[in-house]
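Sharing a structure, written as structure tokens. Questions coming.
One chain of protein is taken out of this complex; the other chains stay put.
In order of appearance the chains are A, B and C, and numbering begins at 1 in each one.
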Amino acid sequence: MRYIDKTVVGLTIAFLVLFIADFFMAEWVRFIGLQSLARGAVALGLLVLWRTGLVSFGHALYFGFGAYAAAMLTLIGYHDAFLLVFAGTLAAGVLAYLLGFLLRRYRAIFFALLNMAFSMILYGVIVKTEELGSTDGFSVLTPTFLGYAPQGEAVQTTLFIFTLVFTYIITVGVHLYMKTTLGGMSMAVRENEIRVEYLGYSAEKVIHVKYVFSGLVAGFGGAIMALAIGQVDPDSMANWTVSGEFVFITILSGIGNVGATYIGALVFELIRTYAFEYAPQFWQFILGGSLLAIIMFLPDGIWSLFSRLRRSEKAPSP
Amino acid sequence: MQELIVILIDGLVFSSYLFMVSVGLTVIFGVMKILNVAHGSFYAFGAYMSATLIGAYYNTDLPEFGGFLAIFLAALIIGVFFGIVLERGLLRFLYHRDEHIIVLATFAMFLVLEDVLMMIWGTDPYYAYEPMALLGAVDIVELTFDVYSLTLIGLAVIVGLGLWLGLTRTKWGKLLLAVIFDREISQAMGINVTVVFTVTFVVGAIMGALGGAYIAPTISVSPGIGVEVIVLSFAVVVIGGMGSIPGAMIGALLVGISRAAAVHKFPEIELFVIYAIMALVLAIRPEGLFAPAQARKI
Amino acid sequence: MTIVLEVRDLQKTFGAVVAAKDINVTVNEHEIIGIIGANGAGKTTFVNMVTGYLKPTSGQIEFAGRSIMGLPPRDITTLGISRSFQIPQVFLSESVFDNLLMAYAITEATGLGLLSPLLNDARAARVDSHLERYQIAQYRNALASTLPQGVRKLLDIAMAAVSKPTILMLDEPTSGISVEEKFGLMDIIMEALRQDQTTVLFIEHDMEIVERYVSRVLAFYQGEIICDAPTAEALVDPGVREFVIGEEYHRTRTGSENAGENAGENAGENGGGEDA
Partner (left out) sequence: MKILRKSGRATLLATGLAAALGATAGLANAAETVVMAVPTFLTGAGAPAFGVPARNGAEIIIEAINKGKLPAPYNNSGKGLAGRQIQALIYDESGGGVKQVAEFRNKVQKQGVDLFVGYISSGTCAAITPVAEELKMLTIFPICGTPRIFEEIDKNPKYVFRTMGHATADGVAEAMYVKANMPDVKGYTGINQNYAWGQDSWRDFDLAMKQLMPNVPVSEKTQWPKIFSGQYGAEISALMLSKEPLVHSSLWGGDLEAFIFQGSARGLFRKKKLLFSVADTSVYRLGKKAPAGAILGARGPYGIFAANVDTPLNKWFRKVYSDRYSTPPVGGSYQAAQGVLAAKYAYDKAASMNGGKFPSKDQVIAALEGATFQGIAAKVHMNRSNGHQAATKHMIGVLAWDKEAGGPIMTKVQEFGPDCVMPPPGVNGTEWLKGGMKGAKC
């Protein structure tokens, strides 16, 4: 490409800033950042689906599956973060690939709800499995990184860098992928599936590819979350409310930019953290209220704030 | 033989419970294509209101059977109030937006209402067992059943039949079916879709609240009761076919009787029955057993 | 002459309704064929069956010597039969350029090519020359949703023609177009397709258009082909005159205006119902 892609530049700057900031951040900030990266990755997967015109209310399925897959490996003695995250990502991807054959036939609200139904089945299976701690879940021990076994604060510092590198690669990858023929077909499928079919390509195949991708990144997010928190349990990882939170983050971020999903996730974490802190008994009220406010008054997500800002900069009022 | 009859009775009671908690969800989905997550809140509010009214009623010296009126009154108050407030005050501004935005909005409403519930009624549970105590118990095949739970079967049949007849035999019902079939053409034909939507949402809300109001005497009305209902009702509706009232009935029967059989025969799998049926239906017929036909695109 | 499409004993029923029966057609290379018939006569059903959107109840369809029965539209398209639509099927919220870019991309990319960038200079050049050929270059950056009906129809047909199909089936290319524009539109289309040596079958209600562009006519009535003959012959066929053209058709141009237009519009509205 002859031109410089500004999104890639922006992501790279953000990556570098965060990379350096990692060594200076307060622990709780890093921890919130880590969670935002993990949830943001899931939202990124949902964004890809959304651009294809589909919304899933069940991506806790892949988030939880990735988290449990990674966590279960620690039970049999594997602790390398690379292996765990890779396995979690892959497991969720395989599951998405299999379910994709069924789900790619559905659209709109039916697609959204069938996803939710499948996520509830996973939830039921986990609760039923006493070996995996049922509703209690189980702890995930501190990971190692290719033989390096950090202690204390270094655990989170290392994990943050680890996560940052992979989310950067994934995010830039997604952004570039969106510009390929297959990536661009998101638009085509969303706008007119019939035309896509009559141009000689399967809309369902396009959807299936996106679906597998969204499953992969959701699994990645789940595996990262399992390592970051050091715990997996069905209520926080596979419950339908978790899926709702992911859609919340996606809407909050808006469809505009791949990087926005992480900002959306961060805003979500901050709302929740402060609601928890200042209204311990009524934090759901605040969370729900913010969600409603965003839906009503910021329909295009927080990214539209940036756009508005830029527009007003460029075109001073007459 | 005794066990078989007991399974059938237990199954019917639980099916009726399932039907009562899910019918409101399916009515709203069928007409408006909205998955109303706040349905669980309607259920919870219905239960709290019912418990409050029943409690107040039995503090008076009025005839004991009047307590049942309190149940229906509670459902009506909650359903009409929340139905109108939420539909007119919020949802109607979102009809032009994507379906999933509306689902998300109802999810937000659910979060908010959960806490509003606690602001109004606090965290202590409410009891309203008087109506259940009043009806007493009856022996069937040498086993004692409480009459109140059995009346649930009757209520479910009445509600199911009423809705079905209302939809297929009345002018209003036919209008509704027209709207379900094609919103735009109905509008062009002069049907006031706005009113149809409001009425549907109110009816769905009343149904949701009635589920809670009628169940209230048999349970401890306490925080969190609405959450479970969302999952249950959603599963029933998915199994039966989203938006189909006969589907909800069949789905409820299927789950209810299978669950009762599991409890009596293989209790360790009870938890999994509903998920297993859902998985099976999804694998074989993902649109649900009674899915309404979907229109094609060209 | 090479036979490109052979349809034998094609039949389609929807429950008790017979939408098509005993359809036998042989199409030769480079033919331009007009499909006429009243609304509900089975024209679009025929196109839908050939292009794979509807599965025939029985019969046989062969394209270039191989059976294409039961293949989905995308495979039939890839083999070489494209179609356009009564209601243009375009990507409404995208620009004309992006519509065609996507059409080229999907047509050209296979395998790993799907992961190459959507936009490259060579492809953009091809899109632009295609725009020129269909004379819609002035709308290059307009959103498809804002286009006048005629331009949108052109875009729809241009997208269908991107793959340089062996056969292109046009479903009422002039419906919803004003009389003044019709001939201009058809001139553009037919000229472009002639360059590609495309075999064309198109559904048309306006007999003047049929007369001017078509060498052979298939007349449908109640799901059957009642006449398959060269144009001049077909238009005077008593069956065709009675069941297809009716009293509305006169050889004078003034008389045909309203009739043709109305027929086209009706077909546009009802076509969806017929197919569903």
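The rule is simple: a residue touches a chain if its C-beta (ideal position, glycine included) is under 8 Å from a C-beta of that chain, and two chains touch if they have at least 3 such contacts.
Remember, it's a predicted structure, so these values are computed and weren't measured experimentally.
K.L.:
Just name the one of A:G45, A:G137 or A:G219 that touches the chain not displayed here.
P.N.:
Within the whole complex, the residue contacting the unshown chain is A:G137.
K.L.:
Of the residues listed, A:A26, A:I76 or A:L146, which one is in contact with the missing chain?
P.N.:
A:A26
K.L.:
Spell out the interface residues on chain B facing the chain that's missing from view.
P.N.:
2-3, 6-7, 9-11, 13-14, 17, 114-115, 118, 123-125, 127, 129, 132-133, 137, 143-146, 148-149, 215, 217-220, 222-225, 227-228, 259-260, 263-268, 270-271
K.L.:
State which residues belonging to chain A touch the missing partner chain.
P.N.:
Contacting residues on chain A, toward the hidden partner: 3, 5-11, 13-14, 17-18, 21, 24-33, 35, 51, 127-128, 130, 133-139, 141-142, 152, 155, 178-179, 183-184, 186-187, 225, 229-237, 239, 256-257, 259-260, 262-263, 266, 270, 273, 276-277, 280-281, 283-284, 303, 306-307, 309-310.
Keep this in mind: only the chains that are shown with their structure count from here on.
K.L.:
So using the touch definition from the top, which pair is joined by more C-beta contacts, A-B or A-C?
P.N.:
The comparison resolves to A-B.
K.L.:
Which one of the chains is closest to the middle, using the mean of its C-alpha atoms?
P.N.:
Per-chain C-alpha centroids ranked by distance to the global centroid put A first.
K.L.:
Nearest whole angstrom, what separates the Cα centre of chain A from the Cα centre of chain B?
P.N.:
33
K.L.:
Could you put a whole-Å number on the gap between the CA centroids of chain A and chain C?
P.N.:
44
K.L.:
For chain C, which residues are shared contacts with two or more other chains?
P.N.:
Counting only residues that touch two or more other chains, chain C contributes 85, 89.
K.L.:
Where in chain B do residues touch two or more of the other chains?
P.N.:
Those would be 298.
K.L.:
Inside the complex, what are the residues of chain C that reach chain A?
P.N.:
51, 72-75, 77-78, 82-83, 85, 89-94, 98, 102-103, 105-107, 109, 113-119, 159-160, 162-163
K.L.:
Over in the complex, which chain B residues touch chain A? Could you list them?
P.N.:
Touch list, chain B to chain A: 33, 35, 37, 90, 93-94, 97-101, 103-105, 107-116, 118-119, 230-231, 234-235, 238, 242, 271-272, 274-275, 278-279, 282-283, 286-287, 297-298.
K.L.:
Spell out the residues on chain A that touch chain C in their complex, using ranges where they run on.
P.N.:
1, 177, 179-185, 187-188, 191-192, 194-202
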